[in-house]
Structure formats: structure tokens, C-alpha cells
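Only a single protein chain was left out; the remaining protein chains are all shown in position.
And now, chain A:
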Amino acid sequence: MTTKKRFAKLTALLLSLFLLFTVTACSNGNNKTTDASTTSNTAWTKNYKESMKGTTINLYGVTDAIIPVLDAFTADTGIKVANLTLQNGEILQRIKNEKDSGTVVADVWFTGGADTFINASESGYLEKYTSVEDANIPSEMKDANGYWYGTSLTIVNWVVNKDMIAELGIQMPTKWDDLLQPQLAGLVSMPDPASSGTAYNTVSAILQTRGDATGWAYLDKLIQQVPYFTARGSDPANNVIAGEAAIGINAGTGDKSLEVNNPQVSIVYPTDGTGWWPQPVAILAGCKHPDEAKVFEDWLLSKRGLEEVAKAQKALVVRDDVTVPDGLLALADIKLFPTDFKANATQRVDILAKWNEKVSQK
């Protein structure tokens, strides 16, 4: 009998403990106050309805850095955003599966590689939408077919470990050809183009600007400099910060905080041009909250929305009327490669196949 009682007691205790968690979590959950008074009379209110307040839209993205933007959106509109941060390919795979099964989870897809958005739009996973802010977004920063809009800019840069460069006794690298110096052999860190948008963008930009023959000749030599290709786009920067590599090919927003926080490194934008892409936003076809998703896109592309993006991501954005936040490099100081995103996306399979062949021959 005593065992039975004891068992019951324990179960009760466990249960009450669990309930306690539930209660505390609920009370912590939604104490954000929505403040409608900050809503200024801008274009994004066109599709907005009061009834949208309190609904939750789901968002997929590749970075947590956008959370303040989502909070600002919720403060303005009362629409809540639940976000899930994933890798590019994971998102693509997810929306494919969700489309197949007819349960589209995410309403909005914001941030990621332009090639994944193009890939998704060609597979019919995205909803065409002409935003009320369409006129304010330059044509090279949005999809010609109207499936996505660019928001902030991501620019390929190098993270350089100054200490190691000094130890090697070489000049700070400034041009792409500088990466081929024999002293840097084994000390250049680069992600695998198959798994990193940054690396793929770099490879395809080099091929587009130099042409196929000279482009591949350069990449052949570059492959020899890299000890191994990292699985994720952010690894090279971490390698350089940790002193595992002297130079890492990295993606940035124009933000300098990496330099500020890590005095041993410096961010270099190659003077002979560099790869870039706009961080897109798109609405998913067949999503459960298409109207709220449209409001989100309109709001995000408004001056107010992109100001929040610029502030949160410390990034240059696609609208000229948004002031560049402090601590950012001016776009005029960076030379960008002319880039054909469509070609980037369509040639991906071929370029990667050739790349893998070359790497395996190394």
C-alpha cells in the first residue's frame, strides 16, 4: 500500500511542477504591448485592417538579427510574427515539403540567398505580389517577375587576421589575386559553395566578371590555397577570429562591429569588386495568412520598415531615402560586381558539379 501511495504522491508532485512551468511560461509569453499610436500615415496601411490585430504569421529566415524588425512590425500593426531561423537549403526543402503536403506553415520568407528565392519562385512555391512600395524599390533590387523584393544588401568581404598577416610579413590583401600569394597557402578559409550562399555567390561572381576560362583558371589556384571548405558560411570568419586561418571569405552587411569586437581582425572589401545580393522577402504560395503577409511586405519595404532593417542588421538597404546607420561603410566605398542573379540560380547545378570535380582532383 505504501508504495502505491508514494507513487501517487510522486506523480502529483511531478504534475504540479509541470503545471507550474506552464503557468510561468504563459505569463511570460505575451506581455508586449501593442502601441497603435506610433502608426504613421504611410502607404503600408492600405491593405491593413484592424481585424488583423492579434493574428500570428509564421516566418522563415536565416538570421535572428531581424527579430527587432519583427518586434517593430508587431508594435505598429498588432500582427505577431513567429520566426524560425534555419539554413537556406533547409528552408527551401521545408517549403517544398510543405507545399507537397498542402500544409504551408510559413507565410513569409525573409532573408536568405537570392538564388534560393529564385529557385523557389521557379518551382511555384512563392506568391506573386506587387507591393504598394514597388515604385520606391530600384529594379535591380527586386525580382523581374514580381516574386520577391530585396531589402538589405549582403556583400562578400574578407575577414583578415592582422596579427597573422604581420607574422607572415606580407601586405594586407586588397585584390582577389592577392589571395593566391604562396605565403597564404593553407591559410585561406572559404565555405563550400554547395552549402554556403556566400561562397557560391563568390564563385559565380568571379566567373561572371572574368569569363569562364580565366574565371576557372583563377578558381583552380584559389582551391589550392584553401585547406578545406567549411560546411557553413559563417565558419571562415570564426576561423579567422580564432586564428585558424589568416583570411576568410565572408558575407557582411557593411557593418564594422566584427572589427570593433575583435581587434585582431579587419574587414576588407576587395578593391577590384566583390559579390553581393539583396536579402529578399517573399510571400509563400498557399499560405494561411496571405493578407497579413502582404501587410508585412508593404510595411517592411516602407521607409519605416527598412529603417528598422538597417538598424537591426546594421546593413545598407535598397531604398535611398533611408539614412545609413552609424558604423557602416558607405556603399560608394565598395566596388560591387555586376551580378546576374537569375544566371546565378540557373547555372548553380553545373557550376557546383564542375567545382566538385576540381576540388576532388586537388
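Please note the rule applied: a residue touches a chain if its C-beta (ideal position, glycine included) is under 8 Å from a C-beta of that chain, and two chains touch if they have at least 3 such contacts; residues count from 1.
Going forward, contacts and distances are computed from a predicted model.
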**Complete:** Among "Metalloprotease PmbA", "ABC transporter permease subunit", "Integral membrane protein" or "Dihydroxyacetone kinase subunit DhaK", the omitted chain is listed in UniProt as "ABC transporter permease subunit"
**Request:** Check the options A:Pro138, A:Gly211, A:Gly243 or A:Pro338 and report the residue that touches the missing chain.
**Result:** A:Gly243
**Fill in**
Sole touch to the unshown chain from A:Ala82, A:Met172, A:Ala185 or A:Ala217: residue A:Ala82
**Contact with the hidden chain (one of A:Asn97, A:Thr130, A:Gln183 or A:Thr214)** = A:Asn97
**Item:** Interface residues of chain A (partner: the chain not displayed)
**Value:** 3-4, 6-7, 10, 13-14, 17-18, 21-22, 25, 28-29, 56, 58-60, 63-65, 67, 82-90, 92-94, 97-98, 100-106, 116, 119, 192, 194-196, 227-235, 238, 241-244, 261-264, 352
